[in-house]
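Only one protein chain is missing; all other protein chains are in place.
What follows is chain A.
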Amino acid sequence: METMEQGVLGHLMALEREGMGQQDQHESQRLEMLKARAVTLRAKRDQLKHQTDVVKILKDKISTDLPLDDDAAAAGGFTELQKSLLTAWRMQLKDLQRAHHLIGGYDLVECKEGKSVCVSFHTAFEGVYLETYNMELDLTRTVQISRHNIPPSFPLESFAKQILQKDLKAFLQTLSQNLNALAARRRQVCLLKELVGSVEVMESNQLCNILVLMCTAQSESPKAVLCTLEYADLTQCLPTRVRIECEDKTLSQSPQWKKNQSLLLESPAHTAVLTMRRMGSIA
């Protein structure tokens, strides 16, 4: 009645005042509630922190083989905890060892909560570490490669089709072998270009399974000699076949060049070429 006398606008204004007042009230109530909640949460957090610290100390003591002082630990009622921690630790280590044997000693990192693993392949040649390749394997249902940074010219799909489903260890082994050989061959080409300026690389490719070099033979008149190195076995870093071609047939048949041919077959390309230069066969 009272509000109706004041008119519609007055009624609306009264409602507004009521609403605002209630909001303030609600806000201050809520603020108090939140503050109290924050305090309890902080207390709980401190308690949990204390608990985890105790467990951590115990774990560290176990891992560093320090004697566990029974009185301090037992006083807190932690004997049961000690026992269960020790058994759990032992079981975990045994499982880890078995897993390591299963995967052939490669470093596997679990990701996505066990749904996939990531494996890395390190490559090295002549004591120098080269690239590291990584590969993620998806383990849901069947083992599949989900992503990797192996160069695309590498026949990864054919290896995966042949071996991956049957034997993971053999697959990782084959991959490691082939990747190491590829890195080694690539390094040889790099070293050739760096160390030996007089030899020109006429042809090579991403897979480094063929290498054609042009050398200048030292004789009365310098002649161009073409050496073709074929790497038919991709697990090796040495060529399977070496062809020496020259316009002058006598030169390519000479015993010196026969020796050079076997040098190229038996030692890495850059060492062979450096030896040839040192012996004076080429410029």
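Keep this in mind: contacts are C-beta pairs under 8 Å (C-beta built on N, C-alpha and C of every residue); 3 or more make two chains touch, one makes a residue touch a chain; residues count from 1.
Note that contacts and distances are computed from a predicted model.
Student: One chain of this complex is missing from the view, so tell me which of "Universal stress protein", "EF-hand domain-containing protein", "Dynein regulatory complex subunit 7" or "Centromere protein N" is its UniProt name.
Tutor: "Centromere protein N"
Student: Which of these, A:Leu31, A:Val55, A:Val109 or A:Ala224, touches the one chain of the complex that we don't see?
Tutor: Of the listed residues, the one touching the omitted chain is A:Val109.
Student: One chain isn't shown here. Among A:Leu58, A:Ile210, A:Leu226 or A:Ala283, which residue touches it?
Tutor: A:Ile210
Student: Please identify which residue in A:Arg30, A:Lys83, A:Arg147 or A:Lys258 touches the non-displayed chain.
Tutor: A:Arg147
Student: Out of A:Thr52, A:Thr87, A:Asn134 or A:Ser198, which is the one that touches the chain we can't see?
Tutor: Candidates A:Thr52, A:Thr87, A:Asn134 or A:Ser198; residue touching the omitted chain: A:Asn134.
Student: List the residues of chain A that touch the chain left out of this view.
Tutor: 107, 109, 111-112, 118, 120, 132, 134, 136, 141, 146-147, 149, 151-153, 155, 157-158, 203, 205-207, 209-210, 232, 234
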